[in-house]
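Here's a structure for you.
A single protein chain has been omitted from the complex, and every remaining protein chain is retained in its original position.
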Amino acid sequence: MSMQASSPPASTPLTLESPGARAWRRLKARPSALVALGVIVLLIAMAVFAPLIAPYDPIKQNYLLVRKAPSWLHWMGTDEVGRDLLARVIWGARASLSAGVISVGIALLIGVPLGLIAGYRGGWTDALISRFTDAMLACPFLILAIALAAFLGPSLGNAMIAIGITATPIFVRLTRGQTLAIKTEDYIEAARAVGNPVHRIALRHILPNVLPSLLVQATLTVATAIIAEASLSFLGLGQQPPLPSWGSMLNAAQRFLTNAPWMAVWPGLAIFVSVICFNLLGDGLRDALDPRSK
Amino acid sequence: MFTLISKRLIQLLPTVFFVSVIIFSLQHLLPGDPAMIMAGEDNDPAVIAQIRAQYHLDQPIPVQYLFWIKGVLSGNLGESMRLKVAVSELVTTKLPVTLQLAVMAMIIALVIGVGLGILSAVYKGRALDSLVNVLGLIGISTPNFWLGIMLIFLFSVELGWLPASGYVSPFEDFWQSMRTTIMPAFVLGNAIAGVLMRHTRGAMLQALSSDYVRTARAKGLLERVVVIKHAMRNALTPVITLGALEFGTLLSGAVLTEQIFTIPGFGKLIVDAVFNRDYAVVQGVVLVTASTYILLNLLADIGYILVNPRLRD
Partner (left out) sequence: MTPNWKTLLLTGCLVASAGLFGMGAASAQTNFKIGLAEDPDVLDPSLARSYVGRIVFASLCDKLFDIDDKLNIVPQLALSSTVSADGKEMVIKLRPDVKFHDGEPMDAEAVRFSLDRHLNMPGSFRKPELGAVSEIVVVDPLTVKLVLKSPFSPLLAQLTDRAGMIVSPKAAKEAGDKFGQKPVCAGPFKFVERIQQDRIVLEKFADYWNKANIHFDKVTFTPIADSTVRLANLRSGQLDLIERTPATDIKEIKANPKLRLSSVVSLAYTGITMNIANKEAGKTGLGLDPRVRQALNFAIDRSAINEVVFNGEFMPGNQWINPENPYYQKSFPVTGRDVNKAKELLKAAGVKTPLAIDFMVPNNPEARSVAEVIQSMAAEAGFDFKIRVTEFATSLTQAEQGNYQAYLLNWSGRTDPDGNSYSFHACGQPLNYTGYCNKDVDALLAEARSKNGVAERKPVYEKITKIMQEEGGVLYLYHSKVLVAHSDKLDGYKQLADGLIRLTGAKLK
């Protein structure tokens, strides 16, 4: 798994149409991104309303229905202790989606300020932050996440923190690059000349310009984070039983590949669909927010 | 040019230092005592104390770091506590396996990624373009470990065409070696192909709309010649740079894939070592792969500068 920074050039603020409205207009012109957005909204609704939608209790075991193939009663079949897989896939959306979104939130919270400081201050501060970021990027992503998750102790929340920290360097790098490009612009120089304090310049003037590319990167990183959560749960370091997550369902399914293959198919498909939608949305946003395109 | 490269080289030193610190401290932050794991089921206190002393585990952590880094600087990566083998020996025996897998994955990624990328750029806006885009996205969006499981299920369990796992060296039996590595190589290559495809497409589109391509077209050259001779050559440089970076991540990033296909490479070595708290192995292997990654990064940068003279200043 690699994380590639993708940065559209910083937008210039001088247009008649507001940037948000223009972006929405452009996004609407991309049906694939709209469909993806729709599916994401549906997935989120599924996660939020899981107790209402799920046909069964996701942790209710039934020893008479162990590893039964999909049927009219259990559309996706049952798992190794006779729980309904459809219910578990629906409930699993909670773990996977929140892991994706919250871990990226953590990465943004740590990464953006560091990137702003590095880009704005320059000098030793920049060198220190940048070299450390490089070092983190050079270490294998999953190994870092495994070590962090094991250190914090196994739980979904800790897995999110581990993924968030591991995903931070990419946002540091992106923010720093954009800050470097913008800080010599006239209006920033002007704001500085007027005597605005540093944090105000950073928040009021630089951040809004970095925001579009951050939004794009964040959307794409949610996709990566969902896979990362699945990988950690697959290794037993994420969601704790009996509550489901798609990754831990796959972990359980691996033993029954030959005699209950359906156990592996559904959670895998669920991960795939949500990841592809976040990727499509990210692509759409990138095009919509790129000031060079029309 | 020269100063730029030397400046980059100097920048590498603190990065490598930070890598060593990150890896070392993460290892030692982990709960769980390597001596207890080593001591096994019986958990005898005398044995545990003795292992602690033998591997300096009873020293404060900064002192342990100094012991380790002193060894590294004199070319000694330490010894695996679990296997009683020098880490450098483990690295040299695993490297060919991981390298073979990485090369095969890269070939698959380049053939699929660049090929489809060019096709979709040439047929921009048509059905083929959309199809290729979707394929690329599928490649990026499929979790590696799930794809691995599904491939094993299809080709090994159901059809029985390919061995489900294991590894055979190509020097021993070339054909069997290909059969054992093709599925993991595809799993790894498929993900990178998606990334390469998108970048190739972008770069090709830019090249196709550039002045020299327009000139070439105006000269009445065949479209095929324009695409292959003029556009492709220019578009491929950034793609190859990106490929170099992806290759670097492959060296250490194949963790779960190696786990699922039981390929005895770096990834499996690191994961086993992390779970067994075999500190020296984790530290040594990650240091090696991270340094390789950093070096490849540098080479890619230099290559980029070389082909883009404008960036030289």
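As written, the chain order gives the labels A and B, with residue 1 at the start of each chain.
Here is the rule we use: a residue touches a chain if its C-beta (ideal position, glycine included) is under 8 Å from a C-beta of that chain, and two chains touch if they have at least 3 such contacts.
Because the structure is a prediction, the values reported are computed rather than measured.
*Asks:* From the list A:118, A:150, A:172 or A:230, which touches the chain that is not on show?
*Replies:* Looking across A:118, A:150, A:172 or A:230, the contact with the absent chain belongs to A:150.
*Asks:* Can you work out which residue in A:188, A:252, A:265 or A:281 touches the chain that's missing from view?
*Replies:* From the options A:188, A:252, A:265 or A:281, the contact with the absent chain belongs to A:252.
*Asks:* Check the options B:57, B:152 or B:245 and report the residue that touches the missing chain.
*Replies:* Going through B:57, B:152 or B:245 one by one, B:152 is the residue touching the chain not shown.
*Asks:* Under the stated touch rule, tell me which residues of chain A contact the chain that is not displayed.
*Replies:* 59, 61, 63, 66, 80-82, 150, 153-154, 235-237, 240-242, 251-252, 254-259
*Asks:* For review purposes, identify every residue of chain B that touches the missing chain, sorted by number.
*Replies:* That gives, for chain B, the contact residues 30-34, 36-47, 50-51, 54, 82-85, 90, 93-94, 152, 156-157, 160, 163-167, 259-262, 264, 268-269, 272, 275-277.
Please note the rule applied: only the chains that are shown with their structure count from here on.
*Asks:* For chain A, which residues are in contact with chain B within the complex?
*Replies:* Spelled out, the residues of chain A in touch with chain B are 1-2, 4, 127, 131-132, 134-136, 138-144, 146-148, 150-151, 153, 223, 227, 230-231, 234, 250, 253-254, 257-258, 261, 264-265, 268, 271-272, 275-276, 279-280, 283.
*Asks:* Across the complex, what residues on chain B touch chain A?
*Replies:* 11, 14-19, 21-23, 26-27, 29-32, 137-138, 140-146, 149-150, 152-153, 157, 191, 195, 242, 245-246, 249, 252-253, 255-256, 270-271, 274, 282, 286, 289-291, 293-294, 297
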